[in-house]
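Of the protein chains in this complex, one is absent; all others appear in place.
For reference, chains read A, B and C in written order, and residue numbers begin at 1 within each chain.
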Amino acid sequence: MCGIFGVFGHKEAAKLTYFGLYALQHRGQESAGMAVSDGREVREYRALGLVPDVFDEEILSRLPGHIAVGHVRYSTTGSTTVKNAQPFCVTHGGCTLALAHNGNLVNAHEIRTELEAQGSIFQTTMDSEVIVHLLAKASRRGIVEAIREAMEVIRGAYSVVLLLPDRLIAFRDPHGFRPLCLGMVNGGYVVSSETCALDLIQAQYLRDIRPGEILVIDENGLHSYEGVKSEATAYCIFEFIYFARPDSYIFGENVYAFRKRLGQGLARERPLEVDFVMPFPDSGNYAAIGYAQATGLPFEMGVIRNHYVGRTFIQPSAGMRDFSVRVKLNPVREILRGKRVAVVDDSLVRGTTSRTRVKAIRETGALEIHMLISCPPIRYPCFYGIDFPTPGELIAAKHSVEEIRRYLELDGLYYLSLEGLIAAAGGDGKRFCLACFTGEYPVPVREGLRKDILER
Amino acid sequence: MCGIFGVFGHKEAAKLTYFGLYALQHRGQESAGMAVSDGREVREYRALGLVPDVFDEEILSRLPGHIAVGHVRYSTTGSTTVKNAQPFCVTHGGCTLALAHNGNLVNAHEIRTELEAQGSIFQTTMDSEVIVHLLAKASRRGIVEAIREAMEVIRGAYSVVLLLPDRLIAFRDPHGFRPLCLGMVNGGYVVSSETCALDLIQAQYLRDIRPGEILVIDENGLHSYEGVKSEATAYCIFEFIYFARPDSYIFGENVYAFRKRLGQGLARERPLEVDFVMPFPDSGNYAAIGYAQATGLPFEMGVIRNHYVGRTFIQPSAGMRDFSVRVKLNPVREILRGKRVAVVDDSLVRGTTSRTRVKAIRETGALEIHMLISCPPIRYPCFYGIDFPTPGELIAAKHSVEEIRRYLELDGLYYLSLEGLIAAAGGDGKRFCLACFTGEYPVPVREGLRKDILER
Amino acid sequence: MCGIFGVFGHKEAAKLTYFGLYALQHRGQESAGMAVSDGREVREYRALGLVPDVFDEEILSRLPGHIAVGHVRYSTTGSTTVKNAQPFCVTHGGCTLALAHNGNLVNAHEIRTELEAQGSIFQTTMDSEVIVHLLAKASRRGIVEAIREAMEVIRGAYSVVLLLPDRLIAFRDPHGFRPLCLGMVNGGYVVSSETCALDLIQAQYLRDIRPGEILVIDENGLHSYEGVKSEATAYCIFEFIYFARPDSYIFGENVYAFRKRLGQGLARERPLEVDFVMPFPDSGNYAAIGYAQATGLPFEMGVIRNHYVGRTFIQPSAGMRDFSVRVKLNPVREILRGKRVAVVDDSLVRGTTSRTRVKAIRETGALEIHMLISCPPIRYPCFYGIDFPTPGELIAAKHSVEEIRRYLELDGLYYLSLEGLIAAAGGDGKRFCLACFTGEYPVPVREGLRKDILER
Partner (left out) sequence: MCGIFGVFGHKEAAKLTYFGLYALQHRGQESAGMAVSDGREVREYRALGLVPDVFDEEILSRLPGHIAVGHVRYSTTGSTTVKNAQPFCVTHGGCTLALAHNGNLVNAHEIRTELEAQGSIFQTTMDSEVIVHLLAKASRRGIVEAIREAMEVIRGAYSVVLLLPDRLIAFRDPHGFRPLCLGMVNGGYVVSSETCALDLIQAQYLRDIRPGEILVIDENGLHSYEGVKSEATAYCIFEFIYFARPDSYIFGENVYAFRKRLGQGLARERPLEVDFVMPFPDSGNYAAIGYAQATGLPFEMGVIRNHYVGRTFIQPSAGMRDFSVRVKLNPVREILRGKRVAVVDDSLVRGTTSRTRVKAIRETGALEIHMLISCPPIRYPCFYGIDFPTPGELIAAKHSVEEIRRYLELDGLYYLSLEGLIAAAGGDGKRFCLACFTGEYPVPVREGLRKDILER
């Protein structure tokens, strides 16, 4: 996953981008970067690390200009090098362009092989680079036409912000897998993965970039083109369930309210006789609140989050079991001892972390532990940008709910049903990509990629 | 404030101390350090920064031994230099000792002046150093006697862990202002400011170090001495209200449960007619839960905390008002718009942050905003280690509740009463230091120090 | 200018390359890098800085393998970024290659424009990158054929070492502008710009790579191919005069002995009546020795070199004139006062440094100062890799010897004649490129490049 952000027409474009990326940090913690144009020259800076560690005042001061594009990255491919940090910048025919991409192409490998046979040299292993090569090939026909040609060729998920020395261009795949919205601040425009970045810089939300749309922002304002025709949307429902920030609006809706409806749906499907309901913070907070309100059960925060956990690489000593899980959350014995508790979480992926957490709660002397998951079992891999583990590690791909309950050593385990999920989403499941639950992929995936994913 | 931690008799003493300090990070984020002995040689490492930034595997590997003392520091005196990082280590007469101190002496200045006149040279500006000089002066009479003599001279708050090449010693002032507990892990002993550090390293809680006690831990086990007679305790109640971690037990009680009782007390004193109750996270979480449960009102998390906020020094651009507050918490418009809300916080110090937060909530379209504070107005400075601002900046020192309500632009502002606080504390207020609320100081403070504090 | 180095068939290829680059450091101080292959995977590391600052044991340990190529760079184009550090590595069609280039192409710009029009994307501004793109275009026909095709297209100076996962290839332009030699150590082969690198690693010198030759080194040994026909050589004589290390053999001759002959030539042409002869160290040392021996004059080291001068960026305070020159050399008053001195230097480029040095000598009380330059006046730019300033700044391009003497405030200024230079070079001037003295360029230079150089 990644977060992308762009600015056009604000004299402190780099600073705005810095804060925009700051607000989007939850979408990617591996690297951060930005490219900034003053109308003529494009300057860039990228590094591994969190936004506040990558940038400082001095670096920003060396990035003057009123147009900017930024990116935070969470590696989906495993190779952690600054080379793969975005935005991806190239100078071609005397013109520099910088591209920030959120999503995953399903036919990048085929395109790359074809281009290399023609003599093209690739700098990175990112699928985003094929978009740039396609733009270079077609550059004689103008940038909008070049993007349109590229959109004919590439398939999969892409929300893209592209900076040219004098323009900012946003485009989005015809299914609209990943969010991308447009805002306005002090007469300038901003483009962002989520609205939480607009809130931080006190920008006003205007609208989403439409699936299939190419939106050019230049001195003369906004220019919208149809890139490819969008026949049906396939919004990633996992953005709502887990990925996006609760204060954001994506795909036209607020994430917190969506998650609360998931908890209310669980309450309708699975009312439990327990002493209280508690979340695994922070991912389970909002569904837990919805569940507590719908059932009338007390809400407690039975495990405490340590706010100073960073990227520690110190190995615990021999006697310290399950350290990496325990250091993040500590159960509160006083609250849990002798109680029947319902624990709410947003999803179960591998199950290993939850298992350790349940054990830690059990050791406090809790009497019964029931777990409520605010989505259906995740059974299928994502090819559009969510970094699930291979199906072999996806616990629900191979195991029944009862087997998972036993593995987690729970007194009860209850998933929200697919119907419950669709109901919480407003009743119309067709707007969404539900492939991780159903295996029905809106964009076909070639066998090779499927195999790569399954075997990596 | 500071956090202190010690280990005796564990072969990975440095690693244990690392994790102990990790769990105590909330008590001090300015510097971290530790000294470790292998029975003969004492090695130390201290630096500015958070625990995981200060230490890595390589540094820990250069600190071998089975005895250790560690410290995290939040500067109470303003001078941020690594020189003032603890533990404070000296070699005297061929013997190295390392001292970690939590608390504040009220007569450090007088002692220092006297010692300097006799030719002593001080290395730092920390009041902790005077303890070391007193120990050096009396070292001929043995370390326990030297500590006892020092305890006769120094006055104020001190929970101390002292490392010698072959021993670990913990001692605590006769009023017991600051917490200090003893645990056991794999046959070794640990000493810690709070029990949350014991939980992380899976140590078992044994007991608190007693006010006035000197506890020596060596090859032969525990040896307890009476340092000075403790006539009455003066536990810092602000440790419960704000400072300690909710999962810790301090002074024999759990912090979460204490805070929930504060919220329940508020509910008894001030039941409000609102749509829901919400905390300012995370400090207000537990009192808000107590209030919600006692009133039956829905609990919501109306503001979202950004988990990636670090020490950013980037100045926001011109149009971005109240940035440093907004970057930490973002209100959720969907939840707040058109609602009457009760916001719970643990305390009000300057009021400036709360004012900005209230304004941000107001801008979402909330109809009424009431604030509930889970302690009485803070009117007096602390001389025992809590770093309140000067009385001139303590909003309740100069202003009535109604004036504060108007300043914060609230529809209602309600403090827990002193009686409510004492009731939540079990009814016996005399065990505690309540000086910040009452101005009654358990250890007299000379006029000079009082003036220094008032004018700094 | 740059230094290049390669290894085939030594199990510590990275370490050997490290030491090779160490010995070639005088050829480039801006950046250092290497790529190493274990037969399958190619790993690389490059950074700005000196060789011992760029690499450490840990970095070398992450570069395992028996084949390596290394590079030290002195920027000839002004953009100091790690992007332009070599070796230049690309992965194309699944095969990684790494290229290190010493020299300068005269038609890189035209080739690049043509390739970009076909859709190629360039990563850097280095002319070396066009070689790699040409290789990629022709890669289907095998690497030797691809190099041969590239050599047909590129014109100018290039000594190149190319690493493939299982081979090392060295090739050199048909004029042989830059040196490149072959050695052997412990059964493996090494390729180096100068023999001083062979000495350091105790390798045995075998022969030079021939102008126009492609030399492939693989598991089966050496394979020599004719890349392009070499009709006449054009060895850069400035390598002898200034650039190469005095202990090296280049183009088949020792540099120290060559420089001594230059001094002896000066003695024949310009015997002076002075008290002693001294060099500007270290560049003038060897010609000064030759001059002293031929004239029988005493040799002194009248200015002392400060061996700890690094890249200091501290601005001197107001009263400190000519600081950057003085910090490097300090005249010895005791030796110079009241004396008539002959100062020998290898060349005069801008003249600004010499002017300051002469002034500093004058201030000691020297009676007469004569300067002897061991080459003719440099009047023309170099397009083959020596980084002279623009002709506007080349003092001899615009000024007569008498004008320069007056500018330097000398009592006498004497250049070696072109005939003297040719005589020192063994009498046959045609083997050498003498363009910087004569303006006769062995490889034609298009007007545009000439203009770029003149106006930059």
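As a working rule, a contact is a pair of C-beta atoms (placed from the backbone, for glycine too) under 8 Å apart; a residue touches a chain by one contact, two chains touch by 3 or more.
Keep in mind that this is a model prediction, so the values were computed, not measured.
Trainee: Kindly name the visible chains that come into contact with the excluded chain.
Mentor: If we consider the entire complex, the absent chain touches B, C.
Trainee: Given the contact definition stated above, which residue among C:L60, C:V106, C:L182 or C:C436 touches the chain not shown here?
Mentor: C:L60
Trainee: Touching the absent chain in the whole complex: find that residue among C:R73, C:R155, C:R210 or C:R245.
Mentor: C:R245
Trainee: Which one, C:F5, C:Y22 or C:F171, makes contact with the chain that was left out?
Mentor: C:Y22
Trainee: For review purposes, identify every residue of chain C that touches the missing chain, sorted by number.
Mentor: 10, 12, 15-16, 18-19, 22-23, 25-26, 29, 50-53, 55-57, 60, 185-186, 196, 199-202, 245-247, 249, 254, 256-257, 282, 285-286, 289, 292-293, 298-301, 304-321, 323, 326-327, 330-335
Trainee: Tell me which stretches of chain B touch the chain missing from the display.
Mentor: Residues 90-93, 116-123, 132-133, 136-137, 139 of chain B touch the chain absent from view.
Just so we're on the same page, only the chains that are shown with their structure count from here on.
Trainee: Could you draw the chains as nodes, link the ones that touch, and say if you get a line, ring, star, complete or other?
Mentor: line
Trainee: So, comparing each chain's Cα centre against the centre of all protein Cα atoms, which one is closest?
Mentor: Closest chain centre to the overall C-alpha centroid: A.
Trainee: Which chain has its C-alpha centre farthest away from the C-alpha centre of chain B?
Mentor: It is C.
Trainee: Take the average of all CA coordinates in chain A, do the same for chain C, and state the distance between these two points in whole angstrom.
Mentor: It comes to 51 Å between the two C-alpha centres.
Trainee: When the centre of a chain is set as the mean of its C-alpha atoms, what distance in Å lies between chain A and chain B?
Mentor: Roughly 37 Å, centre to centre.
Trainee: State, to the nearest whole Å, the distance from the C-alpha centre of chain B to the C-alpha centre of chain C.
Mentor: 63
Trainee: Hey, what residues on chain A touch two or more of the other chains?
Mentor: There are none in chain A.
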